[in-house]
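Below is the structure I would like to discuss, written out as C-alpha cells.
Removed from the display is one protein chain of the complex; every other protein chain stays in position.
Moving on to chain A:
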Amino acid sequence: MSTTAVDRHGRPDAGPPPGAPVPPRSRSRASVLPSPMTGQEMVLVAVVAALWVVLGLTTPAFLTAGSLQPLLVATAPIALVGVGMTIVIITGGIDVSVGAAIMVCSVVTAKVLVTDEVNLAVAVLLSVAVGGLLGLINGVLIAYGRVHAIIITFGTANLFLFAGLQIFGSSTVNGIPNTLDFFGRGPGGRTWGVPHAFLLTVLVTALAWWYLRHAAGGRHFFAVGGDAHAARLAGVRVQRRVLLAYLTTGLLVGLASCFTIAQGTSTLDQSVGTGKELAVIAAVVIGGTSIMGGRGSVLGTLLGALLVQSVSSGVTQLGWRSQLSDLFVGIFIIVAVGADLLRARARRSR
C-alpha cells in the first residue's frame, strides 16, 4: 500500500525526495493501481473455504450440489445490489433505500407478470427500468441537492415504501407464473449445474471490478470518495460520478428484484425487501470497503455476501439456533470495520 500515489484524502504522496533516482515509467504506472486482491479479500477467501470444509465434514450434505446451488442462488440478490452499494460507498455515500426499492420493483414486476403474462425478457427489462428510475431519483437529489446521502435515501426509502404499499393495495400478489424460474432455486434456474442468478452476479461483479480498477471513470469514483473537493479541482465531474453510482445501484436493484421474486413463492407479500438494505451494507462492509469512502472492492462484497449466506445456511444445517447467525454476522462486521480502522491508522503513521 505504500506505493499508492494518492492517499485516502486524495493528496498526492510527497514522492521521492529531490535527487533520488526516478523510477522507470512503466513501474510507476503499475504501482498506481492497488494490488489485484486486497488482504481483506484473501482473508475472506480463506475464511469461506475453511468454513465450507468444516461444514462439509460436520454436516451430512453441505458440500453437495443440492445444498451449494441454493446457497449461491440465495447469495445472488444481496451480492448484486452490493456491487452498486460498493460503488456508492466508495464515493463516500450510502443508499438505505434499496430495501424499499426492491419492494417497488418486485411488486410492479409481479403484478405485470400476473395480469399481462409477459415473457422473461420484458419482465427483467421492466424491473430494471423501474429500479433505474428510482436510482435516478436518488442520484439527482444527492448529486445536486448536496444533502448527505443518508438523509436523502432515508427520505426516498419512505417514499418508495409508500409507493410500494399503494401498488400492493391491501392484498398480496397471488398466482405469479413461473416465468422468472430462470433465476430460481429449481432445475429451471441452472445450466450445467450453475445457477443463472449467481452466474449473472459474478459477471456483473467482474465487469465492475475491471471498470473500477482499470478505467479512468472507475478511478474517479475513488477520487470523489477520497476528497470530492480535490477531485473537482483535478477535473473529475463529481456530480456525474455521484449520480452514476446511485443510478447503477438502482438498475442492479431492478435485476435483483427479479431474483427475489424467483426465490420466493408464487405469492408476493408486503414484507418483500424489508431489511435488505442492512444485509447489503453488511456484505459491503465485511468485504473490506471503507464506510468512510475512497476505498473498496466489489470482489470483497461478493465474498462478504457469500460468507453471510454460508454462515446462515451452516447454522441451520448444523441444527444450531437461528439467532446465532445474527451473532456471527455482527462479529464479522465489527472485525471487518476494526481491520479497516487498523489499516487506515497504519497508512497514516507511515
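Throughout what follows, a contact is a pair of C-beta atoms (placed from the backbone, for glycine too) under 8 Å apart; a residue touches a chain by one contact, two chains touch by 3 or more; residues count from 1.
Keep in mind that, in the parts below, contacts and distances are computed from a predicted model.
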Undepicted complex member, UniProt protein name, chosen from "Prepilin type IV endopeptidase peptidase domain-containing protein", "Sugar ABC transporter substrate-binding protein", "Transcriptional regulator" or "L-serine ammonia-lyase": "Sugar ABC transporter substrate-binding protein"
Touch with the omitted chain, as defined above, among A:34, A:218 or A:264: A:264
Residues of chain A in contact with the chain not shown: 59-62, 64, 66-67, 70-71, 74, 141, 145-147, 151-152, 155-156, 158-159, 161-162, 165-166, 168-172, 174-175, 184-187, 260, 263-272, 274-275, 312-313, 316-319, 322-323
